[in-house]
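As structure tokens, the structure follows; a few thoughts come after it.
A single protein chain has been omitted; all remaining protein chains appear in their positions.
Letters A and B name the chains as they come in the text, with residue numbers starting at 1 for each one.
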Amino acid sequence: MTRTPARLAVFGITAAALLFPLVNQNDADIDSAANALAFAALALGLNIVVGFAGLLDLGYAAFFAIGAYAYGVASSWQLQPAWSSFWEPFQWLDLVIRFHTAGGDVVHFQVSFWLMLPIAAAIAAFFGVLFGAPTLRLKGDYLAIVTLGFGEIVPIVARNIPSVTNGAMGLNGVAAPRFFGFDFGIDATPYYYVGVAIVAFLILTSQRLKDSRIGRAWMAIREDEVAATAMGVDRVRYKLLAFAIGAAFAGATGTFYVAKLQTATPEMFMFPVSVMILVMVVFGGIGSVWGVVVGALILQILQSWFLEDLSEWLHALGRFVGVDWLQHVELASSIELIFGLILVLMMLYRREGLIPAARRTRTLSLDEQTVQPARSGFTNLAARDDGSRLPLLEIVDLAVRFGGLVALQSVELSVPAHSVVAVIGPNGSGKSTLFNAVTGLVPTDQGTIRFAGEEIGRLRPHQVLDRGIARTFQNIRLFPNLSVLENVMVGMHARLVTGPVGAVLRLPATRGEEAAARERALEILSLFGNRLLPRAEHPAASLSYANRRRTEIARALAAQPKLLMLDEPTAGMNPAETLELADQIGSLNRYGLTVLLIEHKLDVVAMLADKVVVLDHGEKIAEGPPAAVRRDEEVIRAYLGRSAVFA
Amino acid sequence: MSDYGVLLQQVINGLSLGAMYALLALGFTLVYGILELINFAHFNVFMVSSFVGMWALELLGISGQGQVLTGLALAGTLLFAFAVTMLAGGVLGVAIERLSLRPLRGVPGTAAMITTIGVSYILFNVILLTVGAGSENYPNPLPVVRWQFGEVIIELKTLLIWGVAIALMMALQLFVNRTRLGKAMRATAQDPEAARMMGVDVDRVVVTAFFLGSALAGAAALIFGLYYNYTSFIIGYTAGLRAFTAAVLGGIGSIPGAMVGGVLIGLIETLGGQLIAVRWTDVIIFSILILVLVFVPTGLFGRAAPTKS
Partner (left out) sequence: MLELCPILEFRGVDTHYGDLHVLKSVDYRIDVGEIVCLLGGNASGKSTTMKAIMGSVRPTAGDILYQGASLAGVGTAERVRRGIAPVLEARRLFPRMTVYENLEMGAYTRHRGPEFEEDLARVFTLFPRVEERLRQIAGTLSGGEQQMVAIGRALMARPRLLCMDEPSMGLSPAYVEQVFDIIRTINRQGVTIFMVEQNANMALSIADRAYVLQTGQVVLSGRAAELRENELIRHAYLGELKVQ
């Protein structure tokens, strides 16, 4: 969508939302609308966890419950500890009052609703981290089950600690909010407007997070966790952040919902509620901010208005046709059946939801579609070789074992700064394992790896990237549903500093950093001429094989590495494209980048490499300039195999 | 009754429950072993099957616990009921696979699991809307016979459960270890690509796993009804949680694991209810589920940790 129609739509929707209670003065309708808004807020929160970060949370209602009970307990007569001087400062802050009863003076909590919104959000966020932490290393469905478990435990606990929550009977006497002396009371309208404000705020927050460094990090994790960590994203931190922020949304909404209902019971937060929110997200469009809002509103309105009307029509039809069952059907109670059907049908036929998160892209001109390979390398990079040849990467006596299998043994490798070193060897010789060991993707059993003098063998992948090593993968690991530009910008993750607060507030510093990052990403894309630039907004999965390789290299360059590690960069390219890329790697090297390269096209190696290292069966069997290595007997035997004894 | 006697009785009860959970967990684990899919719908197939069993018995003219049969009539009735219930379960399972899961074969991520949640909801609500929310009295032709051993009482129905469960588990073991199709199932669970290269029809194997698994759920369902004398729309959820935890505890994908896990969970439920409090058993079971998944994801007998992301 281009800007103007989108802006108009948002303006129109806002106006409609604000005018609604003036147009339709029916209190029940306004109340339903307020409920719908609450669920829209919940859907937005779950969207962050499931849609942005790709973590399937089946127990999301737990955070809703936590926020609800937090406010409930803090503003009702449920808890009445005995009065003591400890409570005096709180009374002075107007958070509690001293209440006289027959049995003595007790504390009555009356924390303000407005204060409780952020506090409940924070408490829920804390639990988000708590419940999320055990799931960090689990894969998709197992993660879902654990979150389901937590989602079930919370309401059961709520039911079984009646001293705090009044158990199954539910909290009551929850105080209504007060706004500068105006008591909200039982009229639905003020709650409705608070709901609008909350949803508007959460939409804004979601949008801003999505279009920021944070959102990109989440989506990178969702698309390919391994590649994300190799590009500098700390997956532990970002997964926990997703859980925390998603939980915070639910916590605040819980406070709002309970304030409106003035009661809280465990039934309100059980598994079916978690599923309902999930259905809203799936129906509306996983990952799409407006999509989930629309999905939630439609399903809530369906539940509270439409189904009742539809039931009336079916009754009339039943009387007309004389079918008894039709006259008695109550669709409203079959809402869960409808939810089940929606889930199944959406998964089978429209997995992207009503309003898909993916964007439309323009078609390319003929010129942009066909590009001839060029042989000049990157012309707009100024050479920056400072002449130093100290070893940038030093590997000493490295061993990597997988169970009983020895993948690498006694490997020694030294990569001088500003050089190009190629690693070659037959299939299964350990080349990719070597790359994985250096970048922290597999643990090492022995030996040291030193980068710029620092021992990096124990670092996690995102820390290795941070030190200045960026890599590509043998079978290309791009983020398929992100655009080419977004892929490259993920590469910059470690070089930017915007955090979630900055992302939401969009301070000038953040805006500046984001614009500069975008500039730089486009610059890097332009290095590849007309191949990638026209496709900057296209999803990476739609690119040709060779272009995806180039995008992966661009992404690695975006991390401003000192050492670029390329795993078979020319695989799948025809000879002309191969030479073009080889020239480009050469110019990157002259620009100052140190390059460690796995290649099996030995003409490319001969062209580029200062030094060649040959691996076979996990050990180094030769090292030296390309020409010498090619003639080495051991090398030839490794590639062509030992001669038969019975020749 | 002494404390010791109470505990021993709970052990007996736990073993009976455990046998039922084991059957339910087995069906679930069979499918997971081949498809690495968590099939939420399995537990509501169990629930629906119990209603089918009820209707089958009513068809034979039995209602409530009043009409007791013995000897050949009893055996014949039970045989009929089990056959009908297991067949119904199996067919329902296959239908679910064909209609909602086969089209999603190969789609990465959690799409298939989400679909099973949807199917589970559909089954649950169809029963709720047609039969209603009340508990249904289960027709039970079993005579109430009790034997006393010291402080402990064992009933005829307990022996029935153990008998049926053991027979079915042995039959399953025979099937996967001695028949061609059973071995093909094991092979497919271990390496589907290589199995295909041996000429195995993987689609057929999947359908078989669903049929057998759901039939076992059907057997468990009839056992539930005969043991507790009731059924209702909610039993899929309550028994399902326990059976699911049993499968995970035993090692998801492992057949012996499901059997051992089932018995363990049965014991934990009865002893936990006795020693702590019944209202906390759900929390205990969920906690076990979470702890196993987080700390020992392979469970007792399982092999590799889940690889699907």
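Here is the rule we use: a residue touches a chain if its C-beta (ideal position, glycine included) is under 8 Å from a C-beta of that chain, and two chains touch if they have at least 3 such contacts.
Just so it is clear, the structure is predicted and the values come from calculations on it, not from any experiment.
Within the set B:41, B:84 or B:184, the residue that contacts the chain not displayed is B:184. One of A:222, A:601 or A:620 touches the chain omitted from the figure, and that residue is A:601.
Contact between chain A and the unshown chain involves residues 426-428, 544-545, 568, 571-572, 575, 600-603, 605, 630, 636-637, 639-647. One chain of the complex is left out; on chain B, the residues touching it are 180, 183-184, 186-187, 190-191, 193-201, 303.
FYI, only the chains that are shown with their structure count from here on.
Remark: chain A and chain B have CA centroids separated by 37 Å (rounded to whole angstrom).
Contact residues on chain B toward chain A in their complex (touch as defined above): 37-38, 100, 103-104, 107, 109-115, 117-122, 124-126, 129, 241, 244, 248, 279-280, 282-283, 286-287, 289-290, 293-294, 297, 306-309. For chain A in complex with chain B, the residues that touch the partner chain are 54, 56, 58, 134-135, 138-142, 144-146, 149-150, 152-153, 156-157, 159-160, 225, 275, 278, 282, 333-334, 336-337, 339-344, 347-348, 351.
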